[in-house]
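Heads up, one of the protein chains got dropped from this complex, but the rest are sitting where they should.
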């Protein structure tokens, strides 16, 4: 797919909508503005450009809204100071996108204002994801989305799947605000997760991880508690970076064997990084 | 499939059950009746006929229970005055079925007593549906189900899908009680919805819809809020009919481009009607 061409098309559509708006009588707009509380910036349609940034693995799409409609912002519960949004959405994966978003907030002047996890993976056992970055400047929103999309090839590296389920492992030496918001990760410390599906596999992996190294267990999620009814058990853990890595590696070794007992050898979606 | 034949078979099964019931000692029945509070109509098995009305797109099935069992009615929280139920169930789709049910309640003496939305679409990103019409007369329940099934070919017209997700648009010039119950639509006014999956696409479509015309935003649903953990964002809006249509059309134009960026050109499930 030619991203540039798609972007041009989207922008053209938006321009045409704007034009047809301009051509309509201005009466309704005046009425519309009058209904709003004072202080809200006058709508500047010229700036209302939606940008298509790109797509990547996991049916992940990256988008930018330069100037979010105030009514919609209110409905979404997003702070007034953020005029621009960066948006990441995916059918498959939540961990990879959240770890990627963590790098994105480190690299841009944005805040993660929304992380929602649908029950998805296209018939698989896990989550999809919707992540929204708030930014005062559209260039920051764009930057966050770009970094996030670029990181996904790496963060899908320790996702393994076969016909019976999947495993996921993530590790960062220094958790930032996206991981804090999503999972309660202590900022600035190493932070890892171990995910097993079906959930029974995840329980054993959690037990192995906790025993393998001296880690701080931050949380444990299961189908009925802390997931979106996925068929996963997830361990969240923090600690010194060697211990976190060691726990991840031990859980991965056992998880691959167990999931492999239910089907083919589970394969990395891209290329292992831990 | 030959609907008439299926109906005959179902009725035959029910008749046989009735016969075997009749043949059993009446002792237990007396006991059963004695346990009930007075005033409940005596069970008249001759009227307890389940009818198969038909099946259609989206694995949708239409059924009628002529004389609902009182215990089950109580468990389902359905008002005593409704002896008969019309039932619509589907693996794929909620919007199409609810808009169709809205026409059904306009055309029959029934009330929509239950709308429940499973997380389904057979591995897709959205909902299935269970819609129950309550009726005092079985002929009304039957009529509601028939109208609902017939409308589905139309209301699936602006559902578009490809391998990465789906879009849905609905529009009515005059919302009635089913849309009011399901989405809080103001009765008697034009009412539209814009649905995008993956959810990120739906956010941008919502922003485009709000900016494209002067509409009253009735609601915004996202994976963690207002959906059954689906990978969708949905905008619900009311207003004058031209504005609602304009908002739908603008959202559709952008949605088709964005979903198309993740896969093949999204195709209408039947034939667009908006």
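We just call them A and B in the order they show up, numbering each chain from 1.
Note that a residue touches a chain if its C-beta (ideal position, glycine included) is under 8 Å from a C-beta of that chain, and two chains touch if they have at least 3 such contacts.
Keep in mind it's a predicted model, so treat the numbers as computed, not measured.
The residue from A:187, A:207 or A:267 that touches the chain not shown here is A:207. Checked against the full complex, the candidates B:50, B:139, B:162 or B:180 give a single residue touching the omitted chain, namely B:50.
For chain A, the residues touching the absent chain in the complete assembly are 119, 122-125, 164-165, 198-201, 203-204, 206-208, 210-212, 214, 217, 219-220, 222-225, 227, 229-233, 235, 250, 253-254, 257-258, 260-263. Even with one chain removed from view, chain B keeps its contact list with that chain: residues 1, 3, 6, 9-10, 13-14, 17, 20-21, 28-29, 31-32, 43, 45, 48, 50, 52, 55, 59, 61-63, 65, 68-69, 71-72, 75-76, 85, 87-91, 114, 116-120, 122-123, 128, 130, 132, 228-229.
FYI, only the chains that are shown with their structure count from here on.
Put simply, chain A has to spin 120° for its C-alpha atoms to lie on chain B, with the angle rounded to a multiple of 5.
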